[in-house]
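Other chains of the complex are left out, but the ones given are in their true place.
Chain naming follows the written order as A, B, C and D, and within any one chain the residues start at number 1.
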Amino acid sequence: MIVVLPTQMVKSMIGKVIRVEMKGEESELVGKLEGVDDYMNLYLVNAMEYRKNEKIRNLGEIVLRGNNVVLILPEE
Amino acid sequence: MIVVLPTQMVKSMIGKVIRVEMKGEESELVGKLEGVDDYMNLYLVNAMEYRKNEKIRNLGEIVLRGNNVVLILPEE
Amino acid sequence: MIVVLPTQMVKSMIGKVIRVEMKGEESELVGKLEGVDDYMNLYLVNAMEYRKNEKIRNLGEIVLRGNNVVLILPEE
Amino acid sequence: MIVVLPTQMVKSMIGKVIRVEMKGEESELVGKLEGVDDYMNLYLVNAMEYRKNEKIRNLGEIVLRGNNVVLILPEE
């Protein structure tokens, strides 16, 4: 059985667009992942904020604190 | 008395379908567990989002941050 | 004065039925404690979910993430 | 200037009755502090739950997870 560590999985998404749900936030962040560390702190560029699949605003480059990340998924 | 460490218990679920409740989320995530680490960060494939036992959407592959996991149970 | 470390106290409950309040959850979990670690991650069997002292559902075996545990008490 | 470390302050309350506010809880816990560790995990006996200064129920012995503690004060 091949086991993929969750942080390795996130690191494999560097250079790609991801969608992130943050704790206690109604909106989701979508952006290109430029950097990540072992705490799942994330650095995104071209980030946008979405609410109920509707784009709210452009944020540009943002840093997200790992312990407040709930869910990360690759954006197709 | 045989004591089973909680993280070992989660690791024994690799390859199986699990149900996960996340903090501050109304919905639950169900998916096949592909990877887990000591922080209970989870990597799921074929993940689906459920609300009140009703399927909301397919998420595909997702990474869940361990400190925001509330409850994990094997899905029969 | 005899001081009892909180984690030792929880470890002494292994094999017994405990009640657990989780953060941001209205319901409480009751089950037999099969395993615990230093982070208060918990592994329960025969777990049941209660809301306002009323049983909601059987959960079977569950893993609870320690940092989202609020309160643990032995169930008489 | 004499500086008192917060965890030392809590340790000095062992054997005394304390009042604890937990995160995301409306009620407060009052009980005799029997044990505490460096994470502020607390072990209380003769614990009671209060809401708006009104006693709700006796809890007996309880363990409180340190990271969900908001505020501790000695109960006179």
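Please note the rule applied: a contact is a pair of C-beta atoms (placed from the backbone, for glycine too) under 8 Å apart; a residue touches a chain by one contact, two chains touch by 3 or more.
Because the structure is a prediction, the values reported are computed rather than measured.
A.B. asks: What is the copy count for the full homomeric complex in this file, when 4 chains appear in place?
C.D. replies: For the whole complex in this structure, the answer is 6 copies.
Following the convention adopted for this analysis, only the chains that are shown with their structure count from here on.
A.B. asks: Can you work out the whole-Å distance between the CA centroids of subunit A and subunit B?
C.D. replies: 19
A.B. asks: Provide the list of subunit D residues touching at least two other chains, using ranges where the numbers run on.
C.D. replies: Touching at least two other chains: none.
A.B. asks: How would one label the connectivity among the chains shown: line, ring, star, complete, or other?
C.D. replies: Graph shape, chains as nodes and touching pairs as edges: a line.
A.B. asks: What chain pairs are in touch here?
C.D. replies: After working through each pair, the chains in contact turn out to be A-B, B-C, C-D.
A.B. asks: What part of subunit B is in contact with subunit C in the complex they form?
C.D. replies: Subunit B reaches subunit C through residues 1, 3-10, 23-24, 40, 66-74.
A.B. asks: If we count contacts the way the header does, which residues on subunit C are in touch with subunit B in the complex?
C.D. replies: Going through subunit C, the ones touching subunit B are 14-15, 22-25, 29, 34-37, 41-43, 59-68.
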